[in-house]
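Since the structure comes first, as structure tokens, the remarks are kept for the end.
With one protein chain removed, the remaining protein chains of the complex are shown where they sit.
For clarity, chains are labelled A, B and C in written order, and residue numbers in each chain start from 1.
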Amino acid sequence: MTDFIPTPTVPAPDIVRCAYMEIVVTDLARSRAFYVDVLGLHVTEEDDSTIYLRAFEEFIHHNLVLRKGPVAAVAAFAYRVKSPAEVDAAEAYYKELGCRTERRKDGFVKGIGDAVRVEDPLGFPYEFFYETTHVERLTQRYDIYNAGELVRLDHFNQVTTDVPKGRKYLEDLGFRVSEDIKDSDGVSYAVWMHRKQTVHDTALTGGDGPRMHHIAFATHEKHNIIQICDKMGALRISDRIERGPGRHGVSNAFYLYILDPDDHRVEIYTQDYYTGDPDNPVVTWDVHDNQRRDWWGNPVVPSWYTEASLVLDLDGNPQPVIKRTDASEMAVTVGADGFSYTREPGEERGFKMGNQL
Amino acid sequence: MTDFIPTPTVPAPDIVRCAYMEIVVTDLARSRAFYVDVLGLHVTEEDDSTIYLRAFEEFIHHNLVLRKGPVAAVAAFAYRVKSPAEVDAAEAYYKELGCRTERRKDGFVKGIGDAVRVEDPLGFPYEFFYETTHVERLTQRYDIYNAGELVRLDHFNQVTTDVPKGRKYLEDLGFRVSEDIKDSDGVSYAVWMHRKQTVHDTALTGGDGPRMHHIAFATHEKHNIIQICDKMGALRISDRIERGPGRHGVSNAFYLYILDPDDHRVEIYTQDYYTGDPDNPVVTWDVHDNQRRDWWGNPVVPSWYTEASLVLDLDGNPQPVIKRTDASEMAVTVGADGFSYTREPGEERGFKMGNQL
Amino acid sequence: MTDFIPTPTVPAPDIVRCAYMEIVVTDLARSRAFYVDVLGLHVTEEDDSTIYLRAFEEFIHHNLVLRKGPVAAVAAFAYRVKSPAEVDAAEAYYKELGCRTERRKDGFVKGIGDAVRVEDPLGFPYEFFYETTHVERLTQRYDIYNAGELVRLDHFNQVTTDVPKGRKYLEDLGFRVSEDIKDSDGVSYAVWMHRKQTVHDTALTGGDGPRMHHIAFATHEKHNIIQICDKMGALRISDRIERGPGRHGVSNAFYLYILDPDDHRVEIYTQDYYTGDPDNPVVTWDVHDNQRRDWWGNPVVPSWYTEASLVLDLDGNPQPVIKRTDASEMAVTVGADGFSYTREPGEERGFKMGNQL
Partner (left out) sequence: MTDFIPTPTVPAPDIVRCAYMEIVVTDLARSRAFYVDVLGLHVTEEDDSTIYLRAFEEFIHHNLVLRKGPVAAVAAFAYRVKSPAEVDAAEAYYKELGCRTERRKDGFVKGIGDAVRVEDPLGFPYEFFYETTHVERLTQRYDIYNAGELVRLDHFNQVTTDVPKGRKYLEDLGFRVSEDIKDSDGVSYAVWMHRKQTVHDTALTGGDGPRMHHIAFATHEKHNIIQICDKMGALRISDRIERGPGRHGVSNAFYLYILDPDDHRVEIYTQDYYTGDPDNPVVTWDVHDNQRRDWWGNPVVPSWYTEASLVLDLDGNPQPVIKRTDASEMAVTVGADGFSYTREPGEERGFKMGNQL
């Protein structure tokens, strides 16, 4: 079912972590109101077309670039590598894969030096860089700490048609799997992969792709996430809360999904677990386990399965979206045709969402 | 629309607070597992047919009585009054109302002395008592404090067909309104009423009644409620989480609704506000305000509107359930026929639940 | 030892709760920076000489008045009464006590109507009022909720030489005791007294008096208090944190004491318990119990025992401070001469602070 992405002969670049995302927004002022006024991200610098934002405990130049453009989309998923030489390694690696690459010694955005961007085998615009301007790490600036403060970029989430294919490609690139969702027929629905010592730097979600599912920021504690909900209620934008808050089954994190003015999805996330040991146990969830996506069994809204953001090629044009042909997680789990369980078969009760509709 | 309940000429009893509920459960061991093992309520005493439970900071004998019986139902909503003489006042008050009353000098249950039970004008079994055995208040017993500790009984919630009728009756009884839900046609959907200085000791929810909608216990902080969800997930009883957690619009409390083995509904609740001033402002919500029941606009599951527990008459037989004839909150707000708003009319977006289905 | 304050023959005014304090500050701008910029209290109105502040969930005009003046002191401890007629009752009550009183139909400060101020038998300036301007209750304004938000005025604390004398006077005035600190010789060191259903509206602390020990505001949760500490650290005013944070033995509340620019002491406080039942159990602590003031046994700094604010008479002159002649809590518990215990006598270890010095 999977067309194979070969393993290059040259070494993969040594990736440290997901570092920033560049997104195109259609109304810069509205996006600024959302990311700065509502979410409280910190402006490193900004001009008429672009805003550079970072989380509270970040010391690199930014974690999010908002760039004004005609079509809402993602321009780059950027990873930091371990040294300047690893940018060369990334370029060579993707060249051997036959991917289009573009190298810019002065970087693609402010605050980032020598970088390479590629159209990766799954169709995503990946960037690799080491050089970056250090900025004030606000860690102990509790005088400006807000009640829903976002303290770190945590991860990306990408929608792709063929999860096993993407997983093999990312494993070759040095990512390690922490958790995944499968069924007994061997269909793979999603996989979580990391470089830093958390559950993930990126995850692959099966669906029509390539698309960006969400970008996630971490808070210190759960009450910070609740405050974000409360604030969105006070601002009468509660309809921009898409899903949650809740406790993930996968990753064990406390989560919330909200939508920015262009429907780019943002997750707020806290308290997953340490994954740094080489033999960190992989957790596999059955797609029919009703607690895999929400530990409390609360239903996943359909839009969360179906909606996602376009991604751009290196010319800035949206990548065409390809239909997933494998089974859809929504189809196999939600509603009359789907099947899910709260307890193991044999116990009396079952699918929670069915009870509600 | 309302048949009038006359105001007695004798003074209403001086009620201090909601104090305990007596419920009939069909399987005492299963109910014990739920209330003691899952929720961590503290056993004051128990025998083969009855368990007396209290919250962490309670000093009266109990807040909940579980009594084994053939049909799941509520036997009493018990209020504490200010002095022994107020039990006499209660008896006289209901006698003048023409209600059936029963007085027992030694109480109806262990730990409670002289008490009167009545079949009130709305069909509910109300009890009034002052005398009670003082037991250890566990307030600083942090050595047995569990992560989801329930610290106080907070309130009752009753389903009744005619909310304005019930409201007038409870106002005569000395309750004061803190919040309510109405529509522009003057239909009243729910009302919150208090004696102690919180948002409510009891609330009236419009629906087929008389039935018991829920009993609510308070925790110290929001994370305690999240822990209860997490624990129910770990025990694989997440399908017994009916609604939430969330932030109420009405009352501003953080909440969770769960179901006991007999489908008696329990709310876990924290952080409403002080209502003790005589001119405490009443908050009225429009039934179409999508944030009235959940400040984050998350949908209310239909079962929450339709399901409730039977209540017993003084012979222990279930009261017949009368159909509500006023508009139903579910009907006017949920789905294709309903209408709700997140922001005021004129703004672009609307009903959140509609987006999800 | 106590000179008796007689019980008036007229009824005591029906007090609802502690409502606001008027304090004189020597540098209005510095005080504004502390109460508004650091603590986040909300300005109801202000002019060149006076700032009116309220907590997040307050609906009366203010909880704190800062008035510019030459000598830092407290001008009024103001209580709200249940109706306009209770202001008359208060005036009559204190007149019978032989106290100086002053009645102003238009109030002493903005936002308050008909009020009486008195020089009470202990030397404190007490005010009683009912009429007040209702202002926006910010309860669900989570868009302006800060990470250390103060949500309610909780209580006053007064230093007086003779605690039993003051206790009897306040009991006559309708206050009920929730907790106290004594020793086996019958010396009374402190008492906590309430009208609303919390541990106290005011407390009497034995010492040189009359002086104001502190005013206390409540937060929702413990992390809000920790944030205030963190913020004061970030602002490099950690030397204005006098004591805590900690868990009180008395009241069980989580607490923090900080000092304003004039050394007026402010407590931040959360999670004491319900006291509304008529037979609410009184908790008596032994003065030698090392956990009475801090449940974790952390030492009370000497300044907390010795320092307090002057109070004014009705002419605006500071009341003379009288020496306490009863035993001092600090003397009997701290250091080489004092004695305290963590466990009951017979167990091996003892006084924690002694271990540290």
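The criterion applied here is as follows: contacts are C-beta pairs under 8 Å (C-beta built on N, C-alpha and C of every residue); 3 or more make two chains touch, one makes a residue touch a chain.
Everything numeric in this text was worked out from a predicted model, so none of it was measured.
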* Asked: Who does the absent chain touch among those shown?
  -> A, B, C
* Asked: From the list A:Arg17, A:Arg117 or A:Lys165, which touches the chain that is not on show?
  -> A:Arg17
* Structure fact -> Out of C:Thr219, C:Asn290 or C:Thr333, only one touches the absent chain, namely C:Asn290
* Asked: Taking the entire complex into account, which one of B:Val71, B:Leu235, B:Val282 or B:Ala331 touches the absent chain?
  -> B:Leu235
* Structure fact -> The one of C:Lys222, C:His264, C:His288 or C:Arg324 in touch with the missing chain is C:Lys222
* For subunit B, which residues lie in contact with the unshown chain of the complex? -> 140-143, 145-147, 149, 221, 223, 227, 230-231, 233-235
* **Touch list for subunit A against the chain that is not drawn** => 16-17, 57, 59-60, 80, 82-83, 134, 137, 139-140, 151-152, 196-197, 220-222, 249, 252, 271, 273-274, 276-281, 295
* **Where the unshown chain meets subunit C, residue by residue** => 221-223, 226, 229-230, 232-233, 236-239, 241, 245, 247, 249, 254, 290-291, 295-298, 301-303, 342-344, 347, 349-350, 352, 355-357
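Everything that follows uses one rule, which is that only the chains that are shown with their structure count from here on.
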* Degrees of rotation, nearest 5, to put the Cα trace of subunit B on subunit C? -> 180
* Have a look at where subunit A meets subunit B and say same if over half of the interface residue numbers show up on both copies, different if under half do. => same
* For subunit A and subunit C, what's the span in angstrom between their mean Cα positions? -> 50
* Which integer distance in Å separates the CA centroid of subunit B from that of subunit C? -> 35
* Asked: What is the distance in Å between the mean C-alpha positions of subunit A and subunit B?
  -> 42
* Multi-partner residues of subunit B (at least 2 other chains) -> 221-222, 249, 295
